[in-house]
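Heads up, one of the protein chains got dropped from this complex, but the rest are sitting where they should.
We call the chains A and B, going by the order they appear; numbering starts again at 1 in every chain.
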Amino acid sequence: MMLSVHDLRVSFAREHGDPVEVVHGISLDLAKGETLGIVGESGSGKSVLSLATMGLLPRTARATGRILLDGEDILTMSERQLCRVRGRKIGMIFQEPMTALNPSMRVGAQIAEGLRLAQGLSRRDARIEALRLLEMVKIPRAAERIDSFPHEMSGGQRQRIGIAIALALKPELLIADEPTTALDVTVQAEVLDILDELVAELGIALILISHDLGVIARIADRTLVMYRGDEMEQGETEQVLRRPTHAYTRKLLAAMPGRVRASLELSDG
Amino acid sequence: MAEILKVQNLSRHYTLNGSTIRALDDVTLGLDEGRILGVVGESGSGKSTLAKQVMALDTPTSGEVLLDGRSLFALSPRQLRAARRNFQMVFQDPYSSLDPRHDVGRIIAEPLHLDPAAPKGAERRELVGELLEDVGLSASDVTRYPHEFSGGQRQRIAIARALITKPRLLVADEATSALDLTVQKQILELILKLREEHGISVLFITHNIGVVDEICDEVAVMQHGRLVETGPARAVLDAPREDYTRRLLAAEPTLEVIGRRSRRVAAR
């Protein structure tokens, strides 16, 4: 297994009183080229789980268990080791593309930055690679747009830049936390499809975190349903959606608008 | 059925760096008493600008908003205050729409400022308590502060505030978008219950077609400040006449595509 999380527990220290545990023993395995959807509402612990996997937990947090990435435990790594892992082995895509990008830097330069720092590419080679990445995420007229600033692009294009940056160093694992939540619906589908195609093409493992079962259904092979820090159920996405075994999953499905639920039943036939 | 709200050729233009932005461009629509009209569109469609005009929080460049047949923008300030009792608003972000320094009782009672004859003291507390129970909270919550509540509970408080003057029209601007799915469902059910019990009319602004389908009788689809299509919700969603509506419907997140991914994996 490329990523193997075993009995992960995360608790946060409080100014007074005992620490609060927010993730209560989550285990999961993820192979190369596989997409795992993690679905849950606010307070489910899904974002804390993703932060732990990237070694980005705040200092007040304490994590126990194991997070093995290619056999190495993220939880026991030093900050220096983590820096080598982030970006190179794990790529990240954030919810808000506008705040994740540097507003005063041209997008091409932002993609090239990591390439030059981590892979020691020359300015020219990094630019060529950045252009290739822009084309890969289907930015129209990439050769012109490479010198644009983030504010000159639409939300969907900015998120595609975010994907290009995350893929630049050819990570083995990609973590996307609500990558389409801030986008309009017509753009959401496009971005998800690009993401889906790329991870399949490049054989990258993807963890997709979302509150929206529709997003999960679209691209996740397997799905983990979380509620208040606990695993409710985990399995093939199709299985989880069509034959949920846990009452909470059924409640989540029931909360979907009728039209969306109907679409599940329609395709059942 | 009487028409409670009529929006007539409403336009709102802004000038930014010398160029004109048509946030709202010649929009005409109506809402009958006791009905729920969904205004659906993506960001920049002008749906929130429309809400602001209808609430008289902004003045249009041209056009009219008629409430019970009376033009909102022809009213004197005193008449407008009196009219405001009849329409109230629920905002998108329940973390921004409640003053953190005021307790729940004070927040909910705020619109009573519109009514000089509003009850005071114990009577007012009782009214607030009743409303809290109406929206599924407890009357003893009046002395608590917003930060003690979850997002869904805060939205219930905001709805209680909007109801205290017994308005006949409620404008909800993305009122469930910031909420968890299970909480959204509860709030939608609450709005339907209020319509049933009080015959309140609702202008429901949203980007979520699924929500429109859940609670709206009519729907108006907007894009780039213009009205694309209006009609009974069922008819428009089942058989859209306009291209844009069809695109919006096609992009709607659904659960039916799980098959597609599995097929693709299988084919590999």
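Everything below uses one rule, namely that a contact is a pair of C-beta atoms (placed from the backbone, for glycine too) under 8 Å apart; a residue touches a chain by one contact, two chains touch by 3 or more.
Everything that follows uses one rule, which is that contacts and distances are computed from a predicted model.
According to its UniProt record, the chain left out of view corresponds to "ABC transporter permease" among "Cytochrome c3 family protein", "Amidohydrolase family protein", "ABC transporter permease" or "Ion-translocating oxidoreductase complex subunit B".
Considering B:Ala2, B:Leu57 or B:Ala117, the position touching the chain not shown turns out to be B:Leu57 (whole complex). From the options B:Lys6, B:Arg81, B:His198 or B:Arg226, the residue with contact to the unseen chain in the full assembly is B:Arg81. Considering B:Ser11, B:Ser45, B:Ser97 or B:Thr254, the position touching the chain not shown turns out to be B:Ser97 (whole complex). Seen across the whole complex, the unshown chain contacts chain B at 55, 57, 80-81, 84, 88-89, 91-93, 96-101, 107, 110-114, 158, 161.
Please note the rule applied: only the chains that are shown with their structure count from here on.
Residues 42-43, 151, 180-185, 207-211, 213-214, 237, 247-248, 251-259, 261-262, 264-265, 268 of chain B are the ones touching chain A in the complex. Of all the residues in chain A, the ones that touch chain B in their complex are 41-42, 155, 184-186, 188-189, 196, 200, 211-215, 217-221, 237-238, 241, 251-252, 254-261, 263-264, 266-267.
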